[in-house]
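Below is one structure, written out as structure tokens; comments come after it.
With one protein chain removed, the remaining protein chains of the complex are shown where they sit.
For chain A:
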Amino acid sequence: MATPVLTRPRPERTPRGSRPSTVRRRVGATPRPFYWMVVPAVAVFALLHTVPVLIGVFFSFTNYAGFGSWDFVGFGNFLALFQDDRVLKAYGFTFGFAIVATILTNVISLAIAVGLNAKIAFQSAFRGIFFIPYVLAILVVGYVFQYFFANSLPRILSNVPVFRDNILTNPDWAWTAIVALAVWQACAFAIILYLAGLQTIPQELYEASAIDGATPRRQFRSITFPMISAFFTINMVLSLKGFLQTFDHIVALTAGGPGTSTESITLLIFRGGFQGGEFAYQSANAVLFVVVIMLVSFLQFRILQRKEADF
């Protein structure tokens, strides 16, 4: 394991007090325990994380059903994906949902975080309340929301057209209920992230700008937002990435229905892969999905980071 490259002397890292009396701790050599700390863990990681990724990529080029024999089909699965209405519909729904949920989550959380950071009463109590959804399981909260949308809301809003009937059975509007649950839950973490950002802003900036006659709105636009733009970027990327992979929300609220109108890509991969005998086909779908997610996250980073202010 100790190749010459690894034991190359590095004088700047010599422990100051140690004399070369013990051979093991001679200049620059990596003590063997460091390898024992890393290698077994990384081996397990490779086995349970990297190998599955490679298996997934491998089978995406076959016609494996999850059992029995299989053959290579080249890019057949990928070509078929682009002509599959169900897949395209799932992408359409997932992206629409994720974009709306990301924007709402970030706008609402930023507003609440700014409010929480202002001089308000019961500050820490409110902060504690806003963080509650973070410790609750989406699936279970989802069942509570499901009952609320199906049984309570039609009675409360009995005169409003869309809400009069169970919104979860409405193919055109069921997604809004999923957005409501997703935003309700995701705001908890986003608020904490924004609060952490807001607390890095020195108070002097506000005092100085107030003396210069800046309005609160101007202060937000010229101080607050530029100063937390790094947090804004990371929040946008994390939210979108999370929402694109949504699964629990949909299982709890609509189970993909009515029909397949709220079927997310992750749900489709799960259903096709485990129940539909489409192991290879859905592996291809997953590979495509991963590429899409990574591309979207990367683009988002580039676009948002360009807008970040340098200080």
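Just so we're on the same page, contacts are C-beta pairs under 8 Å (C-beta built on N, C-alpha and C of every residue); 3 or more make two chains touch, one makes a residue touch a chain; residues count from 1.
As a convention for this text, contacts and distances are computed from a predicted model.
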Chain not displayed: protein name in its UniProt record ("long-chain-fatty-acyl-CoA reductase", "EfeO-type cupredoxin-like domain-containing protein", "Carbohydrate ABC transporter permease" or "Hydantoinase B/oxoprolinase family protein"): "Carbohydrate ABC transporter permease"
Residue, one of A:192, A:214 or A:227, that touches the chain absent here: A:192
Touching the absent chain when the full complex is considered, from A:79, A:99, A:139 or A:303: A:139
In chain A, positions touching the absent partner: 5-6, 10, 13, 15-18, 25, 30-31, 33-35, 37-38, 41-42, 44-45, 47-53, 55-57, 59, 112, 115-116, 118-124, 126-141, 143-145, 147-148, 151-152, 155-156, 184, 189, 192-193, 195-196, 199, 202-204, 241, 244-245, 247-248, 251, 265-266, 269-270, 273-274, 279, 282-283, 286-287, 289-290, 293-294, 297
